[in-house]
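All protein chains but one are shown in place.
Just so it is clear, A, B, C, D and E label the chains in written order, and each chain counts residues from 1 on its own.
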Amino acid sequence: MFEIDRLIRLALDEDIGTSDLTTSSVIDPGIKGNAQIIAKEDLILAGIDIFCSVFTFLNSEVKFNKFFKDGDFINSNSAVAEISCDVVDLLRGERVALNFLQRLSGIASLTRKYIDRVKGYNVKVLDTRKTTPGWRSLEKYAVKVGGGINHRSGLFDGILIKDNHIKACGGIRRAVEKARANIPHTFKIEVEAKDIDEVREALESGVETIMLDNMDTEEMEKAVRVINKRAVVEASGGINLDNIVDVAKTGVDLISVGALTHSARACDISMNIVGIKG
Amino acid sequence: MFEIDRLIRLALDEDIGTSDLTTSSVIDPGIKGNAQIIAKEDLILAGIDIFCSVFTFLNSEVKFNKFFKDGDFINSNSAVAEISCDVVDLLRGERVALNFLQRLSGIASLTRKYIDRVKGYNVKVLDTRKTTPGWRSLEKYAVKVGGGINHRSGLFDGILIKDNHIKACGGIRRAVEKARANIPHTFKIEVEAKDIDEVREALESGVETIMLDNMDTEEMEKAVRVINKRAVVEASGGINLDNIVDVAKTGVDLISVGALTHSARACDISMNIVGIKG
Amino acid sequence: MFEIDRLIRLALDEDIGTSDLTTSSVIDPGIKGNAQIIAKEDLILAGIDIFCSVFTFLNSEVKFNKFFKDGDFINSNSAVAEISCDVVDLLRGERVALNFLQRLSGIASLTRKYIDRVKGYNVKVLDTRKTTPGWRSLEKYAVKVGGGINHRSGLFDGILIKDNHIKACGGIRRAVEKARANIPHTFKIEVEAKDIDEVREALESGVETIMLDNMDTEEMEKAVRVINKRAVVEASGGINLDNIVDVAKTGVDLISVGALTHSARACDISMNIVGIKG
Amino acid sequence: MFEIDRLIRLALDEDIGTSDLTTSSVIDPGIKGNAQIIAKEDLILAGIDIFCSVFTFLNSEVKFNKFFKDGDFINSNSAVAEISCDVVDLLRGERVALNFLQRLSGIASLTRKYIDRVKGYNVKVLDTRKTTPGWRSLEKYAVKVGGGINHRSGLFDGILIKDNHIKACGGIRRAVEKARANIPHTFKIEVEAKDIDEVREALESGVETIMLDNMDTEEMEKAVRVINKRAVVEASGGINLDNIVDVAKTGVDLISVGALTHSARACDISMNIVGIKG
Amino acid sequence: MFEIDRLIRLALDEDIGTSDLTTSSVIDPGIKGNAQIIAKEDLILAGIDIFCSVFTFLNSEVKFNKFFKDGDFINSNSAVAEISCDVVDLLRGERVALNFLQRLSGIASLTRKYIDRVKGYNVKVLDTRKTTPGWRSLEKYAVKVGGGINHRSGLFDGILIKDNHIKACGGIRRAVEKARANIPHTFKIEVEAKDIDEVREALESGVETIMLDNMDTEEMEKAVRVINKRAVVEASGGINLDNIVDVAKTGVDLISVGALTHSARACDISMNIVGIKG
Partner (left out) sequence: MFEIDRLIRLALDEDIGTSDLTTSSVIDPGIKGNAQIIAKEDLILAGIDIFCSVFTFLNSEVKFNKFFKDGDFINSNSAVAEISCDVVDLLRGERVALNFLQRLSGIASLTRKYIDRVKGYNVKVLDTRKTTPGWRSLEKYAVKVGGGINHRSGLFDGILIKDNHIKACGGIRRAVEKARANIPHTFKIEVEAKDIDEVREALESGVETIMLDNMDTEEMEKAVRVINKRAVVEASGGINLDNIVDVAKTGVDLISVGALTHSARACDISMNIVGIKG
């Protein structure tokens, strides 16, 4: 619940540390200023509230004028927001606040690209647990802002029996039986299948969801026919902007894409001081 | 000093939370196993020690056999290391440990690509403060592993007078004078210059380093001639794998690249259980 | 993941604070001793490992000889375990360690009483979220040790639409539709129903579990007939050792009992020093 | 000083974790509501301020209308307070806030029962260190609210030489001498005595308080006569609502009761949403 | 209980921060070395264990050879201890470890000077609550090592009614009555008296200890006569090495000296590397 505040503090600590040497030696305290946040490329905005929180941590009297909200598409060179504050705090918070905003908008913008690709197909795009350590909830939020769907948050809120579980347990059937006997009644079961035989075994075990792991699209199509609506079907592994449409065409229900969070590049956003009041 | 341990704990907390539902319901405690870590693409390894620490946090008796060390080039499909441990802990730690290793190796591998491009030119490639909040020291470490050079760690350990400082202070000369009067004697001064006029003003102010901000290569060349070794010259802004050679040819001493940390994609690395002992 | 260690530290801090005045003034350092842990009433043991951890926090060289393990039935006046350690640390840790052990064994023992009552009926006894703040995972562990089943851990790992949700959302149907559209595919849906009409509405909405909230047994029976295996049925509200058999007879699948955690009394367990070595 | 805030955060963290799945999927943000807190049995209120703090942590704009204050007797079915807030936050905070209020009111109500029993006798009812780890100060507060008296807070603010100290030190006299030589001049000394001989030894050692440990009432009476006002007399061990009057009749000054904190059952209190404003 | 570890971490963090720049750039990792700790003036040693802990935090394989223990008198130019370790860690830990040792030895040495002055008088020298914030328990430990006696640890473990309490409460008698009615039976009461009238009032109120606050020695003598062993007598306020003998001669039982902790100067102790092994 409180991990975002902790991350902001951590980020300010690691950037400012003992003090902002340049600013404290060059700028007189008490000078007020306005700054504009400018999108330097087309993007989907994500993280505007955490961006503001960074400055609020430094100075409780900072004022914001937000021209857009999370999820909005913003054209290159548009102003995203305006901030008024002591110049000293504008300069101390600039980099940390932008680092949050650029990374989260990067994830939202990339997610939107995937969503746009499969528009018209009856399929949802999901994230994975391949997130930056410490950023799980923020990155999953950015995926949602971009139009994606969240898979489980962690190991604690979803049952997903993967290849390593199957190997260690001795087969899909055995693993599903043990899971069903031991998990709370509030959970469904998902199993990873690497070929049609495993798909069949999972199906016979009565699982609610089957993940097709690293299959080619031909094999996926076959799996979808075999499953025949008796379980939700998730495609996973090596899916990118080039091949996602082919995957969508196989008829799977869900497509999970690790790259949404582990390989999004940061959006280009900058902050310019536009006015100074002595 | 202790922030890496804190980040590992945070990462395990956000992934495992109340428990690893799947593993605890499917795998009997006490089963031992071996797992191999496999590079699924060519990469520069970074983060193998933090990878191991994740498992050590979960189980102090885990054993590692590392085939490579940070900074090594690893061919696709090679085994990076082998781990022996309770299977339950292999499965609980897998994702978090890989998330660290994939991200850091991604940064080191990208850095190496930049370094390789400018081989033969007398220029160094530097990182920036555009890092993932909470990851500053880890990401700067990965840049170094990849062969890059670290710029200042934060606002506390380097003087860099940027455009917003200049605007708020009323000119380069004034800013440099104030800095010199107020900073400890252990620091040099760097100033950002956006054109030749500012380069000249910075030079006359006697700064030790001049950053050429977002100049085109023609302008950079001119700046280098004007400065004529009287200050260290750093190029910054919009530099990528396509244009870095042109920048290097201008004769600058340092090239800083935000993309090293803010836009590296994760390397593909996986963990496979290869043996189980009842 | 790390909250139990934090709770032990908190407990030692609040009891020992600046120092154990009595022990440090009365007992010379360096004296070794043995102590026995004695059950002063019949009980189901729970928490023996956390009991030991308390002493290990104080002195890493403490040695334990455990005669029983969690889940074992122990007769009044039996020795549970023996500890060897500096006497100073035996005395400093005694109360905190016993406070953990007595409370957790109290919960396990009470849970076992409920389980024993409904032996022979095809029904499971569950805990609730009515736990002591800070103790959620420990108390749920004690319920499991006693033979009970855990309901969801918190608001994050289960969907349970309760009366207040229904009121605020405007009806069961509407709430279930919204939930289904928004939750990850890994979760089932449970709805609270206060009468047969609500049971029918829940059933038509296709929920996986229906909680009969504060119904009398006659109404429960009717609900079970109406549901007719189309959903899992949970009874909840005001269930105690006197009426649980009647509830079990109605044919419900699950019975949840808040008293397991919010009203168990501590077991009587004591520690006696039995040997001193100067 | 700050441990109550920490406990509230811990409690919200363990209940809400990554998010309140049900509420966030079912209730639209921005809807306001009123809720009533209803006592479902006769009780002594304790913890109304911490109850409110839980909601304030979630939403700084929540408003309370409290009809009673801590220490008040409340009749079954009376409204304790009313809350106005975003419905989302009413639902997120409900269980944690009630868990605090129910437990603390349970302790206060049980304490009052003990106090009422011994009304008319010149004796005080005290708590012990048999508290829930992490809850020491809260539970001692609830005892005070119920009319009880607090014994020492922990090992750091009172000298109590117990049986295990006496065994390890080699006798009461020796232990009292060592204590007197080593403790700050601000403390009195209390000694546990298990029979009349020990009472005499304690008395001759000049202690300020003698605790009669697990004596029957006949022995207690004798001890009171022997002590004859030369020390404060505390009865302890196995005292309950059935036998406390007999203990009071022996003429002891203080009666300490572990059950006040370790075995109070939670009071039944509930929260009902009574109004919704779109 | 755990605050000393926290202070060591805090101290290492504030000194080393992101890294020891000098050492990491100048010394190759893996070089081992020995260093000697040398007392550069006569002193009473205090803090040798915390000194060692600082290095153990940095490197668990450091080895110590201690020639003295806390409380020992050490001659100028004697070796206190020898350390063997990676040179990198010797250099990283040197300053922080010495800062602890120099400050604590400074307090112990100053305390010893006060003790030596009043040798032969039947009086004890006590510390006060005028300690460095964050260092209360360490500084009180150093006072004890130096031969002093600890007054209460804080506001929580002793009753001391001071001038401001008396003013706010309306007189000594009233304050003592209220205290007696409200405090646990484990505490004695001490009252501050600024003149003989207040001494008399305190005495009549039956307090166990009377503090003579900022009296001259003549007035103290009179107070001692008036009290005539009916209460313990503590002298306090403005006592230093020059006047402590005169105070001792007045016949008071206790003398408390703020300067022990708030104005001790650090002892001169240094660390010299005496051997390097490649």
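Things worth noting here:
Keep this in mind: a residue touches a chain if its C-beta (ideal position, glycine included) is under 8 Å from a C-beta of that chain, and two chains touch if they have at least 3 such contacts.
Just so you know, these numbers come straight off a predicted model, no measurement behind them.
Within the complete assembly, B:Asp157 is the residue of B:Asp49, B:Glu82, B:Asp157 or B:Glu177 that touches the hidden chain. If you put the hidden chain back, the residue from E:Phe68, E:Phe100 or E:Tyr114 that touches it is E:Phe100.
Mapped onto chain B, the footprint of the missing chain covers residues 149-153, 156-160, 184-188, 190, 208-209, 232, 234, 254.
Summarising the interface, chain D meets the missing chain with residues 1-2, 137, 153-154, 156-157.
Residues 9, 12-13, 16-19 of chain A touch the missing chain (whole complex, contact as defined above).
One rule holds for everything that comes next: only the chains that are shown with their structure count from here on.
At the far end from chain B, in terms of centres built from Cα atoms, lies D. The angle of the rotation superposing chain A on chain D, based on CA atoms and rounded to the nearest 5, is 120 degrees. Centroids of chain C and chain D (each the mean of its C-alpha atoms) stand 21 Å apart.
Multi-chain contact residues of chain C, defined as those touching 2 or more other chains: 16-19, 137, 153-154, 156-160, 187.
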